[in-house]
Structure formats: C-alpha cells, structure tokens
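Heads up, one of the protein chains got dropped from this complex, but the rest are sitting where they should.
Take a look at subunit A:
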C-alpha cells in the first residue's frame, strides 16, 4: 500500500500529455503499455512493478490495434492504471490489469467522441484552404492535438491522484474469489488480442505457420520468443523468393508465349 503524492500525480499527468500526443499521432510508439508502465513505475519509484505490469499489459493489448478503422481500448490508460493500482493497493499486476480496464474503456470513448466531434473543424479547414490562410490552418491542427493532450493530462491526474483513496477502498473490500477471478482474466486476456490479430491475418493457407509457431514456443524451453521469430523469418524469406520466382516465371511465359524452341 502506497500513496501517490501531488508531485507524482502531476508528473504522471505530464507524462500522459506527452505519450497522449504520441498516441494521437502514432509517432514513436511511446504510448504502448510497455513504455508507459515503465515510465509510471519510474515516477512512482517502483521500476520493477512498472516493468512487470508493462509486460503483462503490453501483451494483453498486443492484438488490440487500431488498424482497419476500429478504436481499441486505450493502451495509455491501461499502462498507467495497471501500475498505479498495483502500487497503491498492493495487488498483483495480473489482477491490476482487470481493474485498469474501465479506465482504458473510458479513454477509448473519449477518443471516439473526439473523432466524431472534430469533424466540425473541417468546415473551418475548408474556409482556410479557400483563403489559402496557412497560419490559421496550422493553428487549427495544433488546437485539435492540444485538446487531446490536455484531456490525457486531466484524465490521468484525476484517475491517479484524486481517485486513489476510493481505489484502495474498493480493492480492500473485494472478496478473494473476485480478485482471483481478475487474476485469471488477466492471464487469458491476451487471447482476445491475438484473436483480433488472427481475424485480419489468418487465412487457411497460413494455418501451418500458426501451428509451427505454437509448437516451437510450446516445446523449446527458451526465455523469449526469438527462436519463434527466427523460424518465422526463415518462412518469410522462403515465401518471398518463391513468389518472386513464380512472378518471373509468369512474366517469362507471357513474353515467350508458346515458344518451346529451347526444348522446355
């Protein structure tokens, strides 16, 4: 059980503003839980909790990508709150992921609201384009980004510094079966993310690769996924040259037509 000081609360808010802008622009990917949780751990003076929570949350969110027009639960709030909850209430990071999710959903909906409401700025943008008003046009884009940034700061400050007592009370009053349930859910949660990745990637012809990756990780005792990545790279290189050759062959056939003079 720890308390978050005002200075820590403000530092967390400032960090949230920076990673929030990065999330908005998809720049350096410092908005991913593995970075956000580590930074949160640093600010709270508990790097170990930050790292472990970062690893768990990152994987739970690995498949929840914004590709294809969907907006997933917010990774920044998940990253911050998993560490904050584990730190302030003394719960296991696995359990904390579950408790952090409502915050992640909240930010997801705020972002969705901005996606819709920022449409109103487009009329202004049209006007500035008509007048070739470069300065106002730039200012408009800075304004929208700033709104998002400030929102991140405020939401994180409120969820961390202001709400910490309520949070501690809530976690303290939770029965064991519930915290254990959250812990189990934290362990299974990555399945949803991987399911989402498979939804976009998996076609019948790729199933063998999924099986091989699964087998390698299941039966080769190694501390990380490098062996799997190497096997995958080997497959990818093989496929690359294979389809390149095929493409060349097709081209040759098209060019040479039915000329069998070379004895083929």
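What to note about this one:
The definition used in the following text is that a residue touches a chain if its C-beta (ideal position, glycine included) is under 8 Å from a C-beta of that chain, and two chains touch if they have at least 3 such contacts; residues count from 1.
Just so we're on the same page, contacts and distances are computed from a predicted model.
Set against the options "CRISPR-associated endoribonuclease Cas2", "PTS system D-galactosamine-specific EIID component (Man family)", "Sugar ABC transporter permease" or "Pyridine nucleotide-disulfide oxidoreductase", the UniProt name belonging to the omitted chain is "PTS system D-galactosamine-specific EIID component (Man family)".
Only one of A:3, A:131 or A:165 touches the absent chain when the whole complex is considered: A:131. Only one of the listed residues, A:15, A:44 or A:64, touches the absent chain: A:64. Of the listed positions A:34, A:84 or A:100, the one in contact with the omitted chain in the full complex is A:34. Although one chain is not displayed, subunit A still touches it through residues 24-30, 32, 34-35, 38, 47-48, 51-52, 54-56, 58-59, 62-70, 72-73, 98, 101, 105, 114-119, 121-122, 125-126, 128-132, 134, 137-138, 140-142, 144-145, 177-178, 180-182, 184-185, 187-192, 194-202, 206, 209-219, 223-226, 228-229, 231-233, 235-237, 239-240, 243-244, 247.
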